[in-house]
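Only one protein chain is missing; all other protein chains are in place.
The letters A and B name the chains in turn, as written, and every chain counts its residues from 1.
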Amino acid sequence: MRILALPPEAPPMLRRLTSGLRRAALGAGALGVAAFAPQIARAATVHVTVAYYSAATGPYFKQMAAAFEKTHPGTTIKIDVVNWNNLQQVLQTDVSGGVPPDISIIGTRWLLSFVKDGIAEPLDSFMTPAFRNRFIPVFLKPGEIGGKVYGLPIAASARALFYNKTLLTKAGFPNGPKTWNDVIAAAKKIKAMGAYGFGLQGKEIETDVYWYYALWSYGGHLMGANGKVAFDSAAGVKALTLYKTMVDQGLTEPGVTNYTREDLQNLFKQGRLGMVITAPFLIGQIAKEAPKLAYGIVPVPTGTVQSTYAVTDSIVMFKASKVKKQAWQFLDFLFTKDNRVLFNKNEGFLPTTRAVAADPYFQDNKQLQVFVNLLPKAHFAPVIRGWENVAKAVIDAVQSVYLGKAQPAAALKTAATSADRALAQ
Amino acid sequence: MTASARRAFAPRMLIAPSFVLALFIIAYPFFDIARMSVYHVSRFGILGGFAGLANFRRIFADPVFIATVWRTLVWTGAVVSGTILVSLPVSLVLNENFHGQGLARTLVMLPWSVSLTMSAIVWLWSFDANHGMINATLQSIGVLRQPVQWMARASTAFPIEILVGILVSVPFVVTIFLGGLSSIPSDIYEAARIDGAGRVQQFWRLTLPLLRPFISLAVVLNVIYVFNSFPIIWVMTQGGPAEGTQILVTYLYELAFRLGRPGEAAAVSLAMLAILMVFTTIYVRMQMRSAEP
Partner (left out) sequence: MNERNWRKSLLCWLVLSPLILTTLFPFAVMISTALKPAADVLAYPPRWLPSRFDWGNFVAMWKAANFGVALLNSLIVSLGSTALAILVSVPAAYALARHSFVGRGFYRQFLLFTQMLSPILLVIGLFRLAASIPWGNGTLVNTRIGLIVPYAAFQIAFAVWMLSSYFATIPRDLEEAAWLEGCGKVRAVLRVFLPLALPAMAVTAIFTFINGWNEFAVALTMLRSPSKRTLTVQVVNLVAGRYSIEWNQVMAATLAATLPVAALFAWLQRYLVKGLALGAVK
């Protein structure tokens, strides 16, 4: 089953706009003014928009909603599951139409726009010190803007390199590659065996990120101290030249601009790809779809330094919400230990709270530990307004280099110019 | 009430419901776009200060926009002319009386029954480099030795998108042409035969001129539809790689919903509308002029 089952009765999502007040008014009329406050509480419906992570996402949140409603009579939780591709559009139109949900999952990289436009509600007034203390600080930080917390880390992942043990053992790297030179040496051998060496993503979301792995590994940075982009550096050129060389020597899959992250993961599951850098959720997919595959996980290869990309998704409350109290109660409920453990197990994300991290399932999980251990060296996407424009410029640049339409240095320069122009606006 | 006013009253009442409904749906969104195009607008459609023509200046300064305008013209021109070129002979054949004519007509119309979005999804899957049936078939009959990465570069992806565009446009145009052909009385062909005109001559002298109004209609409607068509390119390549298949609609969608620049997206909408209006005005005028004896 892919998406949520049909709720028995689904009234228009915008019911809350009027229904709370209307029912309250009716109630007041019928029962007298004394009944006013309880009536509001009884009518509260919390609209929650969640991102589709996997087939398990919808059922999980439905289950949470049902459990919450049981202990909070009078509050109804309505869950809408939206695909990542549409999530931004859905929230944008909802807000511009004046009918946002009460809480929603968003990409943390969008958070700044939500805060600057006054759409997200600061959560500090709801948070007790004990609640704040539930989180692993490094994951709470990206949701903090101007000293206030706007987003809670609902999902977190970091990146590491998955390698096919059979192929890499034959290539002489039974424990996986450590440096880019190892990657190249192994890929050459794997190519001779008729498989693809290094999986290089060249299409759609996170095509830019795939190049940041190399950029950071050479000590490069995305943004400079002056608020302008800094990826057109020597490290940037080196990183892009590295990838381009691998493309030219046939050490990657052919036609890299035809491969999304999911396509690479599929190649890997089929045993046709030697190495791929991706998130921990591939572990779960392999267990389900290719249980016989022998593979290992090692840190992202180093150029001059060790690094990785860490990313969180945030759950935010909307300023326009009329049921903030109930919405907060639901958030509080979501971030209790057992609920979080279940979510992280389902989706293959890293623990964002201390209690979950201490759970034996995660403590004893060697594969996940590779990712967790990388966190101190992790880079997050910079919190700047209009970040999508920078990502877009980078994607255009790396794609034209992979396609042989531009040289690394020139392409990065063009991207930097256009990204800076977009950021200046 | 004067006589002429009274005469105009009844027809105006008759068109009123449709006019009001269309206006009701279109007026506000159109006003919304026009307003956003001259304001600074946040990602969430919140209006900032008056921007004058800044949004327009910005898109015209964007090299991607300029390249996209040209590509959109190529896309529209190629799909529409390709559709007409395929549809003409196909309609001529389908207009003949032959065994299985009804079946043939149904088969030609078939793509119409699949929504554009779903068509694009199926074709994307068919052209998948590793698991798609195009590569599999071409390899099994020996045309290809290695799988081709069709969507990896614009030089293969864009022509494929144009072909898919043609394929899904053919049914509509064939239907129009068949309608046109069946409205041509058959006795004029007999007269032409008696005068000694061959089949080729009949086509150039009779069929084509008589079909002209139908061809014009097909061209105008198709230009509008294809120019504004979103699903094929969005599903198959999202305008990539490296902007190589971007057309104006996908560019606009990206500006509005991915890059958070609705003001500029609104400016693109108006630019698109202007291009279409210029085209239809010129085309309709040219057709009217050449239609005069």
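Please note the rule applied: a residue touches a chain if its C-beta (ideal position, glycine included) is under 8 Å from a C-beta of that chain, and two chains touch if they have at least 3 such contacts.
Since the structure is predicted, the reported quantities are computational estimates derived from the model, not experimental observations.
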Fill in the blank from the handout: Displayed chains that the missing one touches are A, B
Completion exercise
Contact with the hidden chain, among B:A51, B:V219 or B:L252, goes to B:L252
Handout entry: Contact with the hidden chain (one of B:L47, B:A192 or B:L276)
Key = B:L276
Completion exercise
Among A:Y53, A:F231 or A:W387, contact with the omitted chain is made only by A:Y53
Problem - Residue numbers in chain B that touch the chain omitted from display - result: 4, 7-8, 10-12, 14-15, 17-19, 21-22, 24-26, 28-33, 45, 86, 89-90, 93-94, 96, 98-102, 104-119, 121-123, 125-126, 130-133, 135-137, 139, 167, 170, 175-176, 178-180, 182-183, 213-214, 217, 221, 224, 228, 230-231, 235, 249, 252-253, 256, 262, 269, 272-273, 276-277, 280
Fill in the blank from the handout: Residues on chain A facing the left-out chain by the touch rule are 1-7, 10-19, 22, 52-54, 78, 80-81, 83-87, 89-90, 93, 96-99, 262, 265-266, 269-270, 272, 281, 285, 289
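Methods note: only the chains that are shown with their structure count from here on.
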Completion exercise
Within their complex, chain A touches chain B through residues 88-89, 92, 95-96, 113, 116-117, 119, 202-204, 254-258, 263, 266-267, 386, 388-389, 392, 395-396, 399-400, 402-403, 405, 422, 425
Handout entry: Residues of chain B defined as touching chain A within the complex
Key = 42-46, 58, 129-130, 146-147, 149-153, 238, 240-243, 254, 257-261
